[in-house]
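Left out: one protein chain. Kept in place: all the others.
Chain lettering (A and B) follows the sequence in which the chains are written, and residue indices restart at 1 in each chain.
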Amino acid sequence: MLLIPSTTLPASAPVVEGLAGWRVVADPASLDELSGTLPVPPPSAGRGVVLRFAPDDALVLGENEVVVTDPHAIVEPDTGWVSIQMTEEHALDLIATHALWPAPPERPVLVQGMLAGLSVKVYLDGNQSMIITAAPFGLELEERLGT
Amino acid sequence: MNEFVESKVRLRWPEELRSSYDVVIVGGGGHGLATAYYLATRHGITNVAVLERGYIGSGNSGRNTTVIRANYGVPEAVRFYQHSLELYQRLEDETGRWIMHKEKGLLWIAHTEMGLRAERARAALNQAYGSDTVFIGPEEIKAICPQIDLSGGGRYPVLGASYHPRGATARHDRVVWSLAEGAMRGGVEVHQRTRVIGLQVDADRILGVETDRGFIGAGTVLLALGGQVSTIAAMAGLRLPIRTHPLQAFVTNHYQQGLDAIVASTELLFYASQTARGEILIGAEIDRQPSYSYRSSYGFLSSCAGRALVLLPFLADLKVLRQWTGVCDMSPDYSPVMGPTDVQGLLVTTGWGTWGFKAIPAGGEAMAALIATGVVPSLIAPFGLDRFVNDRTLSDRGSAGTQ
Partner (left out) sequence: MLFLTCLHCGLRSVEEFRYAEIPTVPETMTDPQAIDLDRGFFRTNREGEVTERWFHEFGCRRWITVRRDTRSDSILK
């Protein structure tokens, strides 16, 4: 299973697409390590990225398999997420109008919070960006953002 | 009667604070004053003092959105609020004061299958227990309130509503003043700027209250303190099933047309009505954090206004005039808490949360009867503190709304 998010550049109307990855729940140190070993993003180049949801919880995209040092780690395929891909400019614009938090300056970065009333995660790598939400909210997100 | 020609409300403020009274009521909001009013007028009990830390009505009774309705979701509540609604209908005659009571009808709109079922159930239950509520479809809704966008902006289609024709509003501070005036006329003393800072208890019996103007003895003490009740009750070692949450509301400038009905939507989490001055008064849900802070927020305003616009697009042409906050005594089952406590002679009327304005006459009448006779009136018996111990909670979150 090759888990690579779409790299198609959006036309004027971005759409929600399924996002398949590995969900890794492991001790924070081993997840730090994992982030270090994977090639530097962007995933738009078709390579792996570790989206750190919490210190001990990550979604890994673009990898055939994931190996972590924590012997008790849980590594499972996770297809519960969807994303809308767009230019960074567009994503920053949406954050400015639909969120009460600022986009952080670092790149690449994963920022999480409420956007247009929904729980989202926004990945910004300086080039491509994606807004991720749990699969059941995908269409709702698309409608609310009016993308 | 007209606001400008009627005689001035006569509030006879006492100067002296006596060292004891038969009954001390702590809190000069609607519930405290109504209890005093009915003690004097129904039971001839007048050796009574109401103690208010600020001015009367400075708590939630002067901050609410004044919706009066009886369309609740459990039988005990329907009976209680229906009685209160009827007392409100007679309150102008009884007090001789114009409280600007106006029947408007209340639409409780449903946008989903689940909402439809809830409103159908509400109508059926209300009818069974003596309150007038009917289920109606979109066309009837449009006829009652032409301003509603039945498509709900495409996202919240109006599928139906429960309609409560007796839904009403009344001017909140006039209610407070009328009851205070009536109580004072009967001989009750209402002391403003008198803050209770302690309760004196001896062997589980209340002896009186400490105030910033000295100790006052009392045989019976009623706590009618709104959001501040836990702080004072704790002074007698009492723990209450209450958490205090801020509730905000706002009002727009004058709307040229009439918005005749009161419009509410659980799924959009807002309700709106038009004041006598033509302003549109809008409220929504409580602030998430337990708090005693009266600070209003832009976050609330923008999210609430956004939701109200979905159903009432005309609001886009209006401007926000004022926004304010009250702090509400929320009970875990969204029902009030009235009656005796473990401390003899110490009574509470609380758990009025975001819904207690409509209950002022019935709550006051029942508490007065309890104080006068020592017997808990059957109308409020289900709402005692003992319901938590006896596993008889009255969960009615869906009906509490915040109005």
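Descriptive notes on the structure:
The definition used in the following text is that a contact is a pair of C-beta atoms (placed from the backbone, for glycine too) under 8 Å apart; a residue touches a chain by one contact, two chains touch by 3 or more.
The structure displayed is predicted, hence computed values, not measured ones.
Contacts of the undisplayed chain with visible chains (whole complex): A, B.
From the options B:138, B:157, B:217 or B:332, the residue with contact to the unseen chain in the full assembly is B:332. For the chain missing from the display, the contacting residue among B:240, B:281 or B:338 is B:240, taking the whole complex into account.
Seen from chain A, the chain kept out of the figure touches residues 53-55, 57, 100-101, 104, 111-114, 119. Those residues of chain B that touch the chain absent from the view are 228, 230-231, 234, 239-244, 287-293, 295, 297-300, 303, 332, 388-389, 393.
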